[in-house]
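With one protein chain withheld, the remaining protein chains of the complex are depicted in position.
Read from first to last, the chains carry the letters A, B and C; within each, the first residue is number 1.
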């Protein structure tokens, strides 16, 4: 799949859309399973933040976005990246520290960006992407581009000053931005119940005059619908919206997580709400796809990921020789902006 | 007046209280007029941020506080300082850069603190005192002191990340703190109408689960009442409250202000709502004080300020010799904490 | 004096006006830069000339506005952020250091951040410890940032235009005492650029090589005038940009003078000009030294309020004269 094959629209609007939504979620899941495997086999360096269990959020949000719309992403960004249309091989090659990776091995998982698909980058700093997204929206407005910027961030990020200052700027300048909070219940080990004294995180918007909506983040169609109306508002010049997607991460926060802060029961409970299984159920009910088609989609995703891993492995390791020259952009090199 | 003569209670509860409230406001007004005069005569260095027109806020809030309750203050902090019981001579001496100033000439107007009256200090950083206040409240809670901390800050400060992070911590930990926003309509030149997309700044609390109340900041009794109920909540362990005091600064933001961002009419309109004249009117109506008593109070304030200026002038200029030794507290010097 | 003896504020304003006329993607954002004209009057009438979109007043949210500038820069604009006092870069450090400085490198070159952050730095106005710092050293130790310190109106205009052209984030530190004073030379009317990374030799003298930054350049020049009368001749070098840092004129000068003195306002301990010293003594120039290096810097204290304290805290003309005289006399 390339950026050109991106689909926009309601995941339940057509067979084509449903297939696309399922394929995207499956690609994310398979990719992250592959990452976990590479990590486990000692082939990947650093750490990893997997979004397994949260695939519907990235997918539903990005199905409301055009190619030229921009996103900022997070440390847990593989899903956003894939859903916005990134190339799987370049992603995996990056994780493996290869020259043909998105960042030539300089950034790794937390810094993948993809200019072609409007992805301004994952971010290792919790909340770091939110002001950047509103800046992209400001540029869109000033340049009359008609594009929307979406900032993905976690529940934990909402308590950073960066969220606050960015949210207020977006509100007063009525910027074309959507603030997508992936509320997966925890910021690392810190439960939203302890980190907030409000009922839904969408309520945080009240203090800025930003409307908010809370949706089931494991229901790709619901996520799409909420985002689409927020995107419409944004594009119409009516300013930002908070879209809170309630979801859950199945895996630990990162590789060092011993899951001491939550129970196995809670995890199992959420696994029953698997966004992929749920969507399969819905598309079957609605006669949009049958079992065979569903299986074919998963097979396609699997083979894409296997292919990507194999291709990525063939890349040459990133070369230290180029590092010094990579710090600054030289004035004469061709200007590429997202 | 010394800390020992601080009065707590409703400014309208008794003749004594009314006299105290009026005297405090008058002392603040006279002090700042003196500062402006010293500045104009080139005897004061740096800049100055006058709170003339806002005296009821500082006074009303502090009449709800005990001596051992703490405050953090702002760049526009003379009023808070006086209302919490500071010594006028030490204040003016500080502005004049004298050794007998509160900070021995090291801090100036923006850094006056007064350990004896629980004043943790003015602050040159917009929003800088808010996290400090919630930390003081945390200490109070952990040490079971029973004290409350009040953070004074402006409308402009509410858009700093510092406000946000502090407000949320106060909310989730139910800290004994009162967030007093002096909304004087402008953060320097930036009008609250342009800087916020909400109707009252007290609404900002909604996003944290913090109750808020908006009062006429020029009505010392109203300010007192709102603060007193917030202080009661805080002391009872029910957490923070935002008290928004709507007021106005008559003078420019600082010495360099040309007042281009507001009209003369607007300023004149607000001068009609002079908190001191308004209070005089009320106490007369309520037969708490007569004209003669009122005049006596102002005369007393004037003579206190004149005396303070004269005493301050006698101080020796701060001496550079002590600077290096003043950077760190030495372990063996006596520990003083507020 | 002609009418082109501008103050630094005027020169900076001219540079911004030229850049905004040249390119539609240049815009300014910051607190009170609109009708107010800037805390130090630098933007002045630009709001009236270019409108509220391109001379954009912001709420008091340094982190948010620098972040917004980063996002806008990534998306085709060329923002100039004004931070009222460089001390408030502390509020925005994440966006400056963890985002702007690193994005181009981290993402592998596909994105870049053409952003200029202007900030008023230094002491001397009685604004005390939170409004008077010289923080250039922080930024110089962050790869990915360029750091410019203009020392005169002429330099300010040419360096700012070059900074706006630069496709990378540039921290532009303006000493507040320089804003209102005219320099020693005329400021040409149209556009001119002073390339980043080229030191300037302001004056050549055989006895001592002085490297100074910001306000210390004019103080060193004043000291040199005084010392000249005593027959002590100074070379004065202004690096203009401390990242990148052009050392060649320093090496060349040291071959003649054999004596080095660095002068900065920032606190001595761990201050940036140590880099100049380190470059000299780790390289072949060590051999040219005939005297210990002289270092004159701010005291290791927060900037105090009272005028007599504030003056004592940072090098003054007479301190430069004294130290220079000593080093030349003691090491013949």
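One rule holds in what follows: a contact is a pair of C-beta atoms (placed from the backbone, for glycine too) under 8 Å apart; a residue touches a chain by one contact, two chains touch by 3 or more.
Bear in mind that the values here come from a model prediction, so they are computed numbers and not experimental data.
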item	value
Visible contact partners (per top-of-document touch definition) of the missing chain	A, B, C
Contact residue for the chain not shown (choose from B:11, B:46, B:60 or B:131)	B:131
Touching the absent chain when the full complex is considered, from A:26, A:54, A:90 or A:159	A:159
Chain not shown: contacting residue from C:60, C:101 or C:236	C:101
Option touching the unshown chain, where A:18, A:35, A:82 or A:126 are the choices	A:126
Positions on subunit A contacted by the hidden chain, ascending	45-47, 94, 97-98, 103, 105-108, 110-111, 123-128, 156-157, 159-162, 187-190, 194-196, 256-258, 260-261, 317-318, 320, 323-324, 326-327
Absent chain, residues of subunit C that touch it	87-91, 93-94, 96-98, 101-102, 105-106, 128-130, 135, 137-138, 140-144, 242-243, 245, 266-267, 269-272, 274-275, 277-278, 281-284, 286, 289, 292-295, 299-302, 304
Residues of subunit B in contact with the chain not shown	70, 72, 94, 101-104, 106-107, 111-115, 120-121, 123-125, 128, 130-140, 142-143, 149, 161-162, 164-166, 168-169, 172, 326-331, 335-338
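The rule we apply is simple: only the chains that are shown with their structure count from here on.
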item	value
Pair of chains whose C-beta contact count is the highest in the structure	A-C
Most central chain, judged by mean C-alpha position against the global CA mean	C
Greatest separation from subunit B - chain, by CA centre	A
Between subunit A and subunit C, centroid-to-centroid distance (C-alpha), Å	40
Subunit B and subunit C, separation of their C-alpha mean positions in angstrom	36
Between subunit B and subunit A, distance of the C-alpha-averaged centres to the nearest whole Å	46
Residue numbers of subunit C (touch at least two other chains)	58-59, 61-64
Junction residues of subunit B - those touching two or more other chains	159-162, 194-196
